[in-house]
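Here's the structure we're looking at; comments come further down.
Note that this complex is displayed minus one protein chain, with the remaining chains in position.
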């Protein structure tokens, strides 16, 4: 699919050469006139978001389609890695702000090696890297700081020191993608430790303050489009900010 | 609507560490202001001022009204500075939060009570007709320091505004249209501008705090000064206690900062005047 | 108000109420003047009387505003209708009162040790009984005393005074008439450290005069502090006597130095 711009309401013609098609965010069957169930006519798919049409190969020859748009407001989705701030603490767990419309619940036992007696003691205001365990529109989202199948922390849990930067959800998705060259280029000049949350927040820690500030300004520059996401532009920006 | 949620505690630790080294998160030095930009609207007296990412729109309109009996020579200047949810979802339409009251009161003091506008010059016919100026402020985006941005936008709008030329014969008042006679600028004594400093425990103060810096600071001090080295308003409400020298240090910094800002304003006005034919609409 | 111009300072160097430029108005500080409040005090400076009563630290009315690690301070300012003398220019609008309330709250937030009373609320009710200028300074002094009488731990006395400037002569503790005509600066300072917690000025003043007024103000606050301290000590002294606490032998007992 050439990267064409789609507006909400545009109908999307899917190449039906694939066995199964997975509709990602931004696409939905237009509900106004669903064909009668008996007829085999495929309900017409429309876009519900502004963005560029994107597709990728899914598992077993299925094709994934979604609309790649820019947005700042996070809507919790299962299995997302997110950065949250603890805003309240009560008996059995914590309430964590993810920047979405409802606060998330973090159970006191959802940590590696936590038992009824030895629960981690986190203060209000702590930054937590976690995974969305449960998210649907009618319930408050639940997050956990362990990887369910390994039971290990896998980097989840409290993050100490460092700095948090807010940026668009789109940039966070790309930062997690290994083929996106911004982070590798930065790593060449500045050694840093980083945690990218899909809710539009990026945490990182470097040795010196000026390196962290340079990193922050590069990320915000790429997000606002001032710095092009290519090796040359990023290197120039880093040198300039570090000077 | 949504209560402002405090940033994670590591942000404050990092901010204090950075300030200890005299660096701020957006690369500025402590006493450096963000970039000031003015966008002039279609009509005279309509200006949008951007201070970094903070944006405020100011609009001046005039109308003719009857003066107060005990002050027959004085015109009026009404300031409407209500912060709506567009600036940030923290502000609500009806209720005014503490910060909104502080901003409204400080603007009121800086512009009206320091007689920035010569109110006697607004008189058309003593006891009969005077000009009533209405300055409406719209807070478009609150990325920290709405007050300085609003005061810049207000003063620029008042300098940019022209009211029709008026002629009085006996008790008849003749309003001339822009086509016949060039509209007249407002008579202004001086240009008071607000400067807001933010304080952190025992670190040197920073000028023009961003939204994050003003949430994490332990106190702010706002001083309104004009180019004639006069302090028009000073407001330090609580926060870290300061010694006399610290306050004087900050006020001296304010003096030459105000002079630079007035220069930026005049240049912007000059540029706008060139590509706008003021006389004939 | 536009009666014949009142002489601010006559050639004899006296002000319209026969005070010297640096002379404070007569003050009277009373503690525990409210029947049910934890702490209260009524302070009269000249003709301005303000009664402050402090309720708390108590259960906050709305749980949502309570903060998990410190007390929330709420301030309410009210003016009795006759405070300004019959139909005269009433203190216009509640914006001004809200601003006074906000100033008091911000002034006392760093002074009260709020971390000692987590998830609670300290409610400060300020009532202006009669207003002859200097409402905010008197209210701040009264709030300090009422916090002390409520036993809420504060780090230092917060004393406040207003300073005016007549041509080049600074004046202390302005009355209503002086407040309207002169550029005036309201100052509140922590007397031990001499640092300034609140400074509000409304009218134009040249930069060079400003430093002199700041220094003069902090001096005046120290004088006010001694007077308030004296009142608190007398009050506590009487309490101790009534509780007839025997002053223990040797150095152990409670000694009240005059």
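Just so it is clear, A, B and C label the chains in written order, and each chain counts residues from 1 on its own.
Here is the rule we go by: contacts are C-beta pairs under 8 Å (C-beta built on N, C-alpha and C of every residue); 3 or more make two chains touch, one makes a residue touch a chain.
Criterion: contacts and distances are computed from a predicted model.
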Pick from "DNA replication complex GINS protein PSF1", "Trafficking protein particle complex subunit BET3", "Exoribonuclease phosphorolytic domain-containing protein" or "ZYRO0B16192p" the UniProt protein name of the chain that isn't shown here. "Exoribonuclease phosphorolytic domain-containing protein"
Kindly name the visible chains that come into contact with the excluded chain. A, B
For the chain not shown, which residue from B:10, B:25, B:57 or B:268 touches it across the whole complex? B:57
Among the options B:24, B:109, B:138 or B:159, the absent chain makes contact with B:138
Given the full complex, what residues of chain B touch the hidden partner chain? 1-3, 41-46, 53-55, 57, 59, 61-66, 80, 84-89, 93, 129, 132, 134, 136, 138, 140-143, 161-164, 172-177, 179-180, 211, 281
Touching the missing chain, which residues of chain A? 3, 5, 7-11, 26, 28, 30-33, 44, 46, 48-52, 69-75, 100-103, 137-138, 170-171, 174, 180, 222, 224-225, 229
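Here, only the chains that are shown with their structure count from here on.
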What chain lies closest to the overall centre, CA atoms only? B
Interchain centroid distance [CA atoms averaged], chain A/chain C, Å: 53
Provide the C-alpha centroid distance between chain A and chain B, rounded to the nearest whole angstrom. 39
List of chain C residues in touch with chain A within their complex: 68-69
Residues on chain A engaged by chain B in the complex (per definition of touch): 85, 87, 97, 123, 125-127, 159-164, 209-210, 212-213, 216-217, 241
Give every residue of chain A touching chain C within the complex, in rising order. 88-89, 124
